[in-house]
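This report refers to the structure that appears directly beneath it.
One protein chain is absent from this view; the other protein chains keep their places.
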Amino acid sequence: MTDTDVAARLSALEERVARLEDELSIHRTIVRYGFAVDAGEADATAELFTTDCRFDVDGRTMEGSAAVRAMVLGDGHQRLLPDAAHCIGPAVVEVDPDGRHAVAVGYSRIYHRDDAGITLFRLGFNRWELERSPSGWRIDRRTTRMIGHEEAQGVLRSALVDANKGEAI
Amino acid sequence: MTDTDVAARLSALEERVARLEDELSIHRTIVRYGFAVDAGEADATAELFTTDCRFDVDGRTMEGSAAVRAMVLGDGHQRLLPDAAHCIGPAVVEVDPDGRHAVAVGYSRIYHRDDAGITLFRLGFNRWELERSPSGWRIDRRTTRMIGHEEAQGVLRSALVDANKGEAI
Partner (left out) sequence: MTDTDVAARLSALEERVARLEDELSIHRTIVRYGFAVDAGEADATAELFTTDCRFDVDGRTMEGSAAVRAMVLGDGHQRLLPDAAHCIGPAVVEVDPDGRHAVAVGYSRIYHRDDAGITLFRLGFNRWELERSPSGWRIDRRTTRMIGHEEAQGVLRSALVDANKGEAI
């Protein structure tokens, strides 16, 4: 092997390992959203998003991580605690080859407990667009649509690929 | 280090990284099945399987990806849309050392929404046997068994290992 061969194989490996690390890191980021909101941690929730993020829940949109923080502290969310569980996934994560952007698509389920038992009261179809920041991956856009509408199906469809054409369907 | 040492370490790393990529790719494949059937995309569903696949649902078997495609377009499935969510996992994926075959074992849950709320109407125990194709991993065999029978328990048992013997129990 020439020195050039060795350098090329090392660089290729470093790229591939970085993309694997990214993929697992992004799974952790979107799952941690559930931990943060279920624990009522507004700051930790906001830190998962970019400052100028857009979080669209069935057409009602939070603009900026300050709005996400306010949502966690708001009556609507606080009323659910400590009886809520936001379970994210399964999800498919795809990282851009440059390692700076990524998209995740998948399901989310919100459970609520009361004396009668545990109810699954929201099942959402989600698309997350993430950006790498100096302190890790952050959510720049999240779009979530309640199950039961064509638009929700479109969210899932965006993660399918036409294998014959190698492009999104 | 000799040139031989370097080449051996590079090759070993390339193998290990390829197996990690395979494991994550297979998780994406089995999760995308849910996206495809929930979006009603018959072609995208069929493309996740090998042409001569076998998909066995409680003993009723679809033979070939054309039969899987027909299932998505059939009345039984279409009646569920757009109110169905097929959530795959958690699953354990094991890739053969040669990187050509893999087995995944895990749970699947099918939810249906109507005006009364969201119902989990099927919980399955699954075994997927996958093959590498030029365009990625494809499902060659899927066996799913509804919870509540010994045979279903056997599906999960097939992913357990006798740590003392290093072989399946």
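Going in written order, the chains are labelled A and B, and every chain counts its residues from 1.
Keep in mind that, in the parts below, a contact is a pair of C-beta atoms (placed from the backbone, for glycine too) under 8 Å apart; a residue touches a chain by one contact, two chains touch by 3 or more.
Since we're looking at a predicted model, the values are computed, not measured.
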From the list B:T51, B:Q78, B:T119 or B:S135, which touches the chain that is not on show? B:T119
Residues of chain B in contact with the chain not shown: 1, 6, 9-10, 13, 16-17, 20, 23-24, 89-93, 105-107, 109, 119-121, 123, 125, 147-150, 152-154, 156-157, 159-164, 166, 169
Residues of chain A touching the missing chain are 3, 6-7, 10, 13-14, 17, 20-21, 24, 27-28, 31-32, 34-36, 38-41, 43-44, 47, 81-85, 87-89, 111, 113, 117-118, 120, 135-136
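FYI, only the chains that are shown with their structure count from here on.
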Please report how far chain A has to rotate so that its Cα atoms sit on those of chain B, a copy of the same sequence, as a value between 0 and 180° in steps of 5. 120
